[in-house]
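Scroll down for the structure; my scribbles are underneath it.
Only one protein chain is missing; all other protein chains are in place.
As written, the chains take the letters A, B and C, and residue 1 is the first residue of each chain.
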Amino acid sequence: MRLRNPFGRKTKEFPSHLWTQCPSCGEMLFNKQLERNHRVCQKCGHHFKLGALERIELLADPKSFSETDAAIVSSDPLGFVDSKPYPERIAAAQAKSGHKDAVLTGDAQISGVPVVLAVMDFEFMGGSMGSVVGEKLTRAAERAYADRKPLVIVSASGGARMQEGTIALMQLAKTVAAIARLDEAAIPFISVLTDPTTGGVLASFASLGDIVLAEPGALIGFSGARVTSETIGEKLPKGFQRSEFLLEHGFVDQVVPRTQLKERIAFFLNSFRIAGQDLRWSL
Amino acid sequence: MRLRNPFGRKTKEFPSHLWTQCPSCGEMLFNKQLERNHRVCQKCGHHFKLGALERIELLADPKSFSETDAAIVSSDPLGFVDSKPYPERIAAAQAKSGHKDAVLTGDAQISGVPVVLAVMDFEFMGGSMGSVVGEKLTRAAERAYADRKPLVIVSASGGARMQEGTIALMQLAKTVAAIARLDEAAIPFISVLTDPTTGGVLASFASLGDIVLAEPGALIGFSGARVTSETIGEKLPKGFQRSEFLLEHGFVDQVVPRTQLKERIAFFLNSFRIAGQDLRWSL
Amino acid sequence: MLDRIVGSRRATEGNGHLAVEAGLITDATQLAAGRPTPWQTVQTARNIARPHALDIIGRVFEHFQELHGDRAFRDDPAIVGGIAELEGRPVIVVGQQKGSSTEENIVRNFGMPYPEGYRKAMRLYRLAQKFHLPVVTLVDTPGAYPGPEAEERGQAEAIASSIQLMTRLAVPIVVVVLGEGGSGGALALGVGDVVLALENATYSVISPEGCAAILWRSASEAERAAVAMKLAGPDLLETGVADALIREPAGGAHTDHEATAAAIKSALIPQLDRLSRVPVADLLSLRYERFRSFGMFVEPDGSTAPMPAQPWWRRILKNPLEKGGL
Partner (left out) sequence: MLDRIVGSRRATEGNGHLAVEAGLITDATQLAAGRPTPWQTVQTARNIARPHALDIIGRVFEHFQELHGDRAFRDDPAIVGGIAELEGRPVIVVGQQKGSSTEENIVRNFGMPYPEGYRKAMRLYRLAQKFHLPVVTLVDTPGAYPGPEAEERGQAEAIASSIQLMTRLAVPIVVVVLGEGGSGGALALGVGDVVLALENATYSVISPEGCAAILWRSASEAERAAVAMKLAGPDLLETGVADALIREPAGGAHTDHEATAAAIKSALIPQLDRLSRVPVADLLSLRYERFRSFGMFVEPDGSTAPMPAQPWWRRILKNPLEKGGL
């Protein structure tokens, strides 16, 4: 993508540890200010990817997040080696991201409502779902079920983790099975789709929220745009597989700017009191 | 429609009380033979409309049909008068069709399976649904519910009966409410769509069969083709709103030739034994 | 020979679940003298300045959050729906949405839903049922869209399924007809425990123009058709299609959106209060009887025929609510 430099200055004047250029409007953004603005461009509203810790800080009430299942780490079920062995990839991703795998789960409060919160991190091997992500999300759903607390999952994922082969595929069924029990028990599940949410994650739990919210401009789809484009041998329309495209096609309840996300989730959580906990109607 | 006379003879050689010309292939068909063939053109398979009595003869085992609610007749709730008063229209339709209104209902057996059977007759005011049709169909569904017998409805209707105003519209909700209780009780309902099934009948019970069958080439749709055509200001594609069109668009399970209809219905009735009546699986 | 006429519903004989309040009109005699003609009412109901669903939702409810999409094909702008609060209590509200300008009407398809609109509505009804939220629907449509794509995507199936779902939905449903109640496309949002209509709303099996074109073979007979079809407020009370009318401001709802919304809000609150205390089994059984009893016909010597279900307003006497004095 050709980037426009609005000030006509050379980019070396903006060292990358201090400044980030907005890929949408080209504005040079001071990193500290960008972080303060939850990584949303002040000029055009472009939503940068957000790490799991920053996401938890955004959504959970201060100091309310208590991580669970933090110790689980990947094994190497298939002895998978591509250009390097899978365990080396894991180790590199752990070093880079500071997380043990691509999801953090825990108990939290959102505007005072106790929830089970799970947040994926795209930095860890593209947010791919293997055994660890599948197990942690399943335990999160099972804890929500056992404790009768709403579940909130924020997705950011390229899909299933190829290095775990068919066992990665089975994580779709595993997580969905746990969500299905929440559904039967009428325990609220709010799914938040962020940039990007694709492949096996979208084709499993992420599509099944009682409420499905998306951040503006997030890439959301089943097939990679490259695959789709090759399939039809032509270019895809502008906005294809973006949040607004999914809204128009009926798969997303609302596109919510990041700054409003917490209060919006809280509103829905308050609307969906769990049966027996709500005295507002006599139903 | 321009009709082709395949023999080049003048039509006066085919007096209409003895012969009928097929609107599809133009063949001159000897009426007696046409009746014997259940009003299906021997040459091209065109399905002529079939009266309610002939339909019952086609579907019900010999002498198994026992009519119910035969005495109900229309009143004139609105005092409706267009070019002539509604009661006069009713009287004329009764004289013409030999039926009291546009549906016959009763108990019957189909290949030995006891069912409640309802058959509409297009000859009676275009098979339109007013209070009598609504009441008889609702009682039929309620009897199926009470006796735990499958319900089979053969539709042929232009829609709701305008002369009964909003009360005619309410027959959609009334019949559907009765069907909904069958659905909850898992009592099979087979809906057969014949030429034509449109408007309020298609927008209510007729679309809600566990199995929806259609006769070949039947006109089936929500809006009259004239309305639809005027809406878009252009001609409609060939085959629009025909059985095969609905099959392709996913609203009909099968298009079944009239001669196979009875055995096909019997197969589905046998597959859907009512819970507690089936010892084939231990489910 | 003709021994009984069955099934006519009349508001004067009873209103089932209706919570009768001072503001509601349950009898045509309560209406002001000098009523507009049915044809005038048709024009008023269609007035582009009349408050439409979002105008009402914004004034009657707090914190409306629209929910989009049918989860299968498209978000239909001709139907809006979402979660809102009515005096602090959450409800699901769904309505047909007309525009108040030509541009808006193009976006909203003049309030004529596609099948995916009804499927969105069904999704929201199921959400309401799952989380035990009452449903309020706002009816205002010339009818379901009659175009070829709507036929392809199953307009009839969508309407039928929506009616079916509403007949068995295990939460209270209050229907308010705001303007035009046009045929099956209106009824698809119109099955409830209580059906209210604004004073100048209409509810009809077909448009007067359509009726005239078919029966008189001339659309110019629409005015006569409007009279014959009994589609206006007093007729709706008479036939029981509406349980009660909500009084509009003197000049009509289009002259004062605020007052109209206030009247609707005053009407809704006691209905939902009452309905929320009815056990679900009773709710469904009475909802069944409400629609079951529509129909006027004659049954000569019905002694050999099975007795029809009792009209719903007789059943109401057995309603435990009546005894408890809730």
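Following the convention adopted for this analysis, a contact is a pair of C-beta atoms (placed from the backbone, for glycine too) under 8 Å apart; a residue touches a chain by one contact, two chains touch by 3 or more.
Small disclaimer: the values here were computed from a predicted structure and weren't measured.
Q: Quick check: which displayed chains does the absent chain contact?
A: The chain that is not shown is in contact with A, B, C.
Q: Among C:39, C:73 or C:216, which one touches the chain that has been omitted from the display?
A: If we include the chain that is not displayed, C:73 is the one touching it.
Q: Specify the residue from the set A:124, A:205 or A:281 that touches the hidden chain.
A: Considering all chains, including the one not shown, the answer is A:205.
Q: Among A:34, A:58 or A:167, which residue is in contact with the omitted chain in the full complex?
A: Touching the chain that is not displayed is residue A:167.
Q: Spell out the interface residues on subunit B facing the chain that's missing from view.
A: Against the missing chain, subunit B presents residues 183, 186, 188, 210-211, 247-254, 264, 267-268, 270-273, 275, 278, 280-283.
Q: Going by the touch rule given at the top, which residues of subunit C touch the chain that is not shown?
A: Where subunit C meets the chain not shown: residues 71-73, 115, 119, 153-154, 157-158, 161.
Q: By the contact definition given up top, give the residues of subunit A that touch the hidden chain.
A: 68-69, 71-75, 77-78, 80-83, 131-132, 134-135, 138-139, 142-143, 160, 162-174, 176-181, 183-184, 199-200, 202-208, 221-223, 227-228, 231-232, 236-237, 240-241, 249-251
The rule is simple: only the chains that are shown with their structure count from here on.
Q: Going only through chains that touch each other, what is the minimum step count from subunit A to subunit B?
A: Minimum number of steps from subunit A to subunit B: 2.
Q: What is the distance, in whole Å, between the centres of subunit A and subunit B, each centre taken as the mean of its C-alpha atoms?
A: Centre separation, subunit A to subunit B: 52 Å.
Q: Distance between subunit B and subunit C based on Cα centroids, please, to the nearest Å.
A: Once rounded, the distance between the two centres reads 29 Å.
Q: Using mean CA coordinates as chain centres, what's the gap between subunit A and subunit C in Å?
A: About 41 Å separates the centre of subunit A from that of subunit C.
Q: Where in subunit B do residues touch two or more other chains at once?
A: In subunit B, nothing touches at least two other chains.
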